[in-house]
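Take a look at this one; I'll ask things after.
One protein chain omitted, others in place.
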Amino acid sequence: TPGCGKKESTNVVKVGYLRSDLHQLAYYVAREKGFFTEEGLDVKEGGVFNAGPEEMSAFSAGELDMGYVGSAPAVTFAAQDMVDIQIVAQVNAAGSSIVVRSGLEAGDVSALKGRTVAVPGHSTVQDFLLRLALKEAVLEENEINIITLKPPETIAALGSGQVDAFVAWEPYPQIAVVQNAGWVLENSSEIWPHHPCCVLVVDRDFASRNPDTVRRFVAAHVKATQYINDNPLEAADMGHLFTGQDSDAVEAAMGNIEFVYKLNVEGLERYVEFLKEIGVVKVESAESFCDTLIDQQFLPREN
Amino acid sequence: MDVGENGGPVVELRSLSKSFTEKKTGRELEVLDHLDMEVRQGRFTCVVGPTGCGKTTLLRLIGGLEVPSSGEVRFEGRPVTGPGPQRGMVFQEYALFPWRTAVRNVTFGLSLKGIPHKEARALADEYLETVGLTGHEDLYPRELSGGMKQRVAIARTLAALPRILLMDEPFASLDAQTRNGMQEFLVDLWRRTGTSIVFVTHLVDEAVFMGQEIVGLSRRPARVVRTFENNLPYPRSRTGAEFTELRARILEYLAVEMSE
Amino acid sequence: MDVGENGGPVVELRSLSKSFTEKKTGRELEVLDHLDMEVRQGRFTCVVGPTGCGKTTLLRLIGGLEVPSSGEVRFEGRPVTGPGPQRGMVFQEYALFPWRTAVRNVTFGLSLKGIPHKEARALADEYLETVGLTGHEDLYPRELSGGMKQRVAIARTLAALPRILLMDEPFASLDAQTRNGMQEFLVDLWRRTGTSIVFVTHLVDEAVFMGQEIVGLSRRPARVVRTFENNLPYPRSRTGAEFTELRARILEYLAVEMSE
Amino acid sequence: MRKWKYISPLVALGLWQLLAMVGVLGRTPSPVDVAEGFYDLIVTGLPPGYYLQWHLLASLERVLVGFAFALVLAVPLGILMGWSRGFDTVMDPLVEVVRPVPPLAWLPLAVIWFGIGIFSAAFMIFLGAFFPILLNTITGVKSVDPHLVEAARTLGARRRAILLRVLTPGAMPSIITGVRIGIGIGWMTLVAAEMTGVKSGYGLGYLILTARDIARYDIVVAGMVVIGVVGFLMDRLVKYAEKRLLGWM
Partner (left out) sequence: MRKWKYISPLVALGLWQLLAMVGVLGRTPSPVDVAEGFYDLIVTGLPPGYYLQWHLLASLERVLVGFAFALVLAVPLGILMGWSRGFDTVMDPLVEVVRPVPPLAWLPLAVIWFGIGIFSAAFMIFLGAFFPILLNTITGVKSVDPHLVEAARTLGARRRAILLRVLTPGAMPSIITGVRIGIGIGWMTLVAAEMTGVKSGYGLGYLILTARDIARYDIVVAGMVVIGVVGFLMDRLVKYAEKRLLGWM
């Protein structure tokens, strides 16, 4: 406890992550390749979650020290004061796509006019990406029908023609492709290059008491990220094991994900700005909010 | 109507046996054992016997609600194969449809015959008048007293125009006063309509007050112990010497039979 | 024991009135109207009256299960304020605890008094012997016949050592044979133990067969119409001339009262 | 006594607010927060422009459709199962194995079968409502006094009349209890049902899930309160209908 004044770091880290999320492959690689152990860490799985909000709730309940999570729940929960966390590293950038159902001709996003498009959640990064794409195609939001649906259901709905297109994170777009349910209209990097996606967060109190532990954890994460980029074939195999998804789909999806650890601060600010605009978060300024939320000190220094 | 007038047999039971298989033990339970009996047209026949001897079973066999194990049940000369509106049953528990008003209980059988609603209603009103229930047509069974329920049940059965009325201890759950009233009412009704009646009871008093013929059954398995003729004139008194004498005679006779 | 021996009054009802508010209509229903009555020590008192006149209400007031609207109920000189084991109640519906065996129904009151388990069991066995139920101790109520249930209820009440037994039509749901047997049994038990008994019934026969004093109540609101002394020696016969004569006298008297 | 009727919700609210103010509840929203959430829902909507009343209406529609299917299928099937021992023996194991499967577990199949939109939501609600109605109908038919059936037979009734004029009205009290439980459980399946995806963007369950996604716990609780109160009112409504319908009881 802070009151004791001791700064003796613990080696035990309770970590949370999302089940079947290919974006968070670095966690799995660090664990399987022993990078955490190399750093002298005892990483305990505090919880495997179905969705980001539950993981953030677990931070609220004090059950987790660190977590791999999407930037949407991380930012919204922090803005609502539901959690006291810091973002200490990027997990991936890009890695989402707009997929159109098979049999539907579409040259670009403007062809979606009057169509039904699914996003995985209101105000998610994917929601924002869709809005950006619409703006580019000079479409008003009310010219298409945006619905909310979780990716596993979305693919079934796409196959049966219930939705015409969807935006989701990998590997769902590639699964839709492999299943012949749809084809990729646009990758998210074309809409917003290097846009931030999943992040590594830490409980602020934990970070202040165990800065060294956090640093070592981030180091393992960095190592894992580099490993993925250096060994794409093996990484794809591990992605298959991690998610249980079809290996062809995983391999194709890997190409669309940028596994990076450097924080895209500017991108996060832009996303917070968007959340502020649609009234989801109420902060004075996106910039100062991100300033307090993001802590880059644990990342390795550039040389 | 002349009460003494009697026709031929309307119900004939020939060497009738009935046994049940007890569910728990799987044992065979003999209830009726080669029973022979006749019910004559237009007569008021009472059946008395100790509890559990098989009176209800006997009546249900006549009604066609049970199938004999052996022997035969004939009604108007033809074998009985199932229940039918010619043989009207009046149950001890009234068995009124609780979701139907008095009059709609009576119309139940009528509308089954395809009689149009209005006509059925008018007929039912008549039958309710017969049993003295005018003014209570639209009450639900739970709003009626025990005696009134019993009358509705009788009216409902009468409306189906049965050629014989089978009554299974219909007054058993009534209190003494109401019961006496219902006995008088039933005798009166029978004298007016002339239907044949088989009335089951375990009270000798009741049988002596109403029946022209009193059939005494033995303990289970039931046989007919003896049939008493009762030619006392109607309306009968419950306290007269002849009444008391016949009652005592039957009780004694049955008691001797029972103690064997 | 000499049946003729009588003590002073054990229960005194002084100008007792009771009315209920009907839930549906909100009307006041007068059930007892300034009723005066005394029950003498050691006597067998029967209370008869028509259905719904207030017999049960009267007994419940003595038992302390109802509060008088006005007037007073005294037991052994002291006002009654609630139920207690000195005044044992025997209900028509047996009111046995269905989840307890016969003997454990009897030990219920004993263990409440803090009597240790073994001792209570031994005492209960004795009481069950008194009512002739040895060998049936471990049966559950649903496994007992109506008469046997009634005996267990009596044994249970006796075990609480009441100084008076209040019985509300306890035999009403028994069939005629069993009922007669229970009447004989109760008279016998009373002659052996000498407890005071107040026995409510609507059957004059029953009252005449058992009671030393027969209190006739009027229709609601109940008043005491008349108290008959019945000095016929025990064991009584149901068919003797004196019996029939007294029965007829009471019936007639009540009938006149009722028809007013 | 009647005036004490509303004391417990009030005391519970007060206590809740007190605990929140003392700070022991941590991040659980207080009643005042929830009131503010309500205000936002009514004035701004969530997502903005999507107001509370439309969320409620959309949910009610789904529940009614699912419930109507449950009613129309469960009652006749229940009457047949209650009446025919053979039919009951044959169907019972199937019913008993399907019954405990959580509606939520059907979600993936519901989407495959019915797509998104009202029918897959209604299907999940159907699953919740169907079994209580079915089981109560069976029980109701079995508990009809056999004397009534016998009486009807001696009055000349045959199978059809026994089913429609004796067993159905006789089982009605139990059927209506089943309807009450069924509509309650159907309503309780709402959140799961709306996880099948809503096309319109409306629905109380959808609202709760959206609010959760953006950490608006005040709105989560406001949504729960609406579900609770509406569920309570629906129950009272059915109870009232029951009283009118079963006047003879």
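Residue numbering begins at 1 within each chain, and the chains themselves are lettered A, B, C and D in the order written.
The working rule: a contact is a pair of C-beta atoms (placed from the backbone, for glycine too) under 8 Å apart; a residue touches a chain by one contact, two chains touch by 3 or more.
In this text, all values refer to a predicted model and were calculated from it rather than measured experimentally.
Partner chains of the missing chain, restricted to those shown and counted over the full complex, are A, C, D. When you scan D:Leu73, D:Met91 or D:Ala161 for touch with the missing chain, the hit is D:Met91. When the full complex is taken into account, the listed residue touching the unshown chain is C:Arg142, out of C:Arg78, C:Lys118 or C:Arg142.
The chain not shown here touches chain D at positions 1-2, 4-9, 12, 26-28, 85-86, 89-94, 96-109, 112-113, 184, 187-192, 205, 208, 212, 217, 220-221, 223-225, 227-232, 234-235. Where chain C meets the chain that is not shown, the touching residues are 63-65, 82-85, 87-89, 91, 93, 95, 97-101, 108-109, 112-113, 140-142, 156-157, 160.
One chain is missing from the display, and on chain A it is touched by residues 16, 19-20, 45-51, 53-55, 57-58, 60-63, 82, 152, 155-156, 159-160, 175, 179, 241, 243-245.
Simple rule for what comes next: only the chains that are shown with their structure count from here on.
Distance from the chain A centre to the chain B centre is 84 Å, each centre being the mean of its Cα atoms.
Between chain B and chain C the centroid-to-centroid distance comes to 35 Å (mean Cα coordinates, whole Å).
A separation of 49 Å divides the Cα centre of chain B from that of chain D. In chain C, there is no position where the chain touches two or more neighbouring chains simultaneously.
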